[in-house]
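Presenting chain A:
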Amino acid sequence: MKSYLKLVNFEFNRFAKIFAVLLSITLVVQIAGVIVLSKMYLNTANEKIYEELMPKAEFLSSFGQMSFLSVTRSVWFLGPIALCVAGVGFYIFLIWYRDWFGKNTFIYRLLMLPTTRLNVFYAKITNILLATFGFVAFQLILIPIETTIFRWILPKEFRVDMNVKEIVSSMPEINILFPTSFLGFILYYGAGLMVVSILFTAILFERSFRWKGIFVGVLYSIVAVAVFISPLLLQEFVLDGFFYPLELFALEIVMGLIVLAGSIWMSGFLLKNKITV
Partner candidate 1 sequence: MIEVKEITKNYGRKKILKGVSFTANKGEITCLIGINGVGKTTILNAIMALTPINKGQILINGETINKNMFEKITFIPDAITMLPQMKISDAMEFMNDFYTCWNQKRATELLGFFKLNEQDRISSLSKGNTAKVNLLLGLAMDVDFVLMDEPFSGIDMFSREEIAKVFTSHLIENRGVIITTHEIGDIEHLIDKVVLLDEGIVIKEFSAEEARENEGKSVVDVMREVYQK
Partner candidate 2 sequence: MYYPYNTLNVYEPLNTYTKKSCVYIQERIGVVSMNVNFNNRDPVYLQVVRYFKEKIAIGDLVPGEEIPSRRELANRIKINPNTAQRAYKEMEEQGLIHTERNHPSKITTDEKILSKVREALLLEAVETFVTSVRSINVPVDELLNLVRTKYTDDKEA
């Protein structure tokens, strides 16, 4: 346990720089987006009302009030989120491969630590999770700041005010990142954990058997996904709606846990017996 925590801390420090850079990009770009978009709206309003002498009411009825959603639907807002998502996705691979490549082969050290090698796996998967939480938490803190700026720039009659919850739930694309219920949180992040564990296992297959390992890893991923969705497939094609939705739901959770446990076991096996530096 102590080694695990030390490893988590160590891995996190290694990621801290990239993490900080991504957070800064998000901060700068999103706030710039809020300012630019609000100013643009305001400019249009000024143009129409003060130059073309359009009555304010007419402007509002033809252009509408500006809501924060026009910020959140813009590339200014979604771009950094996509970047962070891509960053985490990329990091899932980088977190392993960087230990093998380059002149300094840190993997030697990791594999020679006097602790179970699965701790390396756990530490890395924890870091992916931590990074994701970090981004999400940062975004949730950022939104109220951004709406405040939004309110500073736009006079009340030109804007629609929304709170964080309304904003988040109005974006189906990223809803999965910001679950609104505890159950949703557990399910989404549990599923995420499972996916990462499958990917890690695939990576470890590649690191153990190299070219052949890629093939095995892909195969493993397909099987894992198949196992996971097997209740859904059965329900749809074989059992013809035999389960109640709640039963199906429970089955899915069980399957998810099985896949997660299977991936951890397989990774442990590979790390112990098959990995090669």
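Selection rule: all candidates are chains of the complex that A comes from, given by their letters.
Basically, a contact is a pair of C-beta atoms (placed from the backbone, for glycine too) under 8 Å apart; a residue touches a chain by one contact, two chains touch by 3 or more; residues count from 1.
All of these numbers come straight from a predicted model, not from anything done at the bench.
Enquirer: Mark the candidate that touches any copy of chain A in this complex, from 1 or 2.
Expert: 1
Enquirer: Please give the residue numbers of chain A that touch candidate 1 in the complex, ascending.
Expert: That would be residues 3, 6, 10, 14, 102-106, 108-109, 111-117, 208, 272-277 of chain A.
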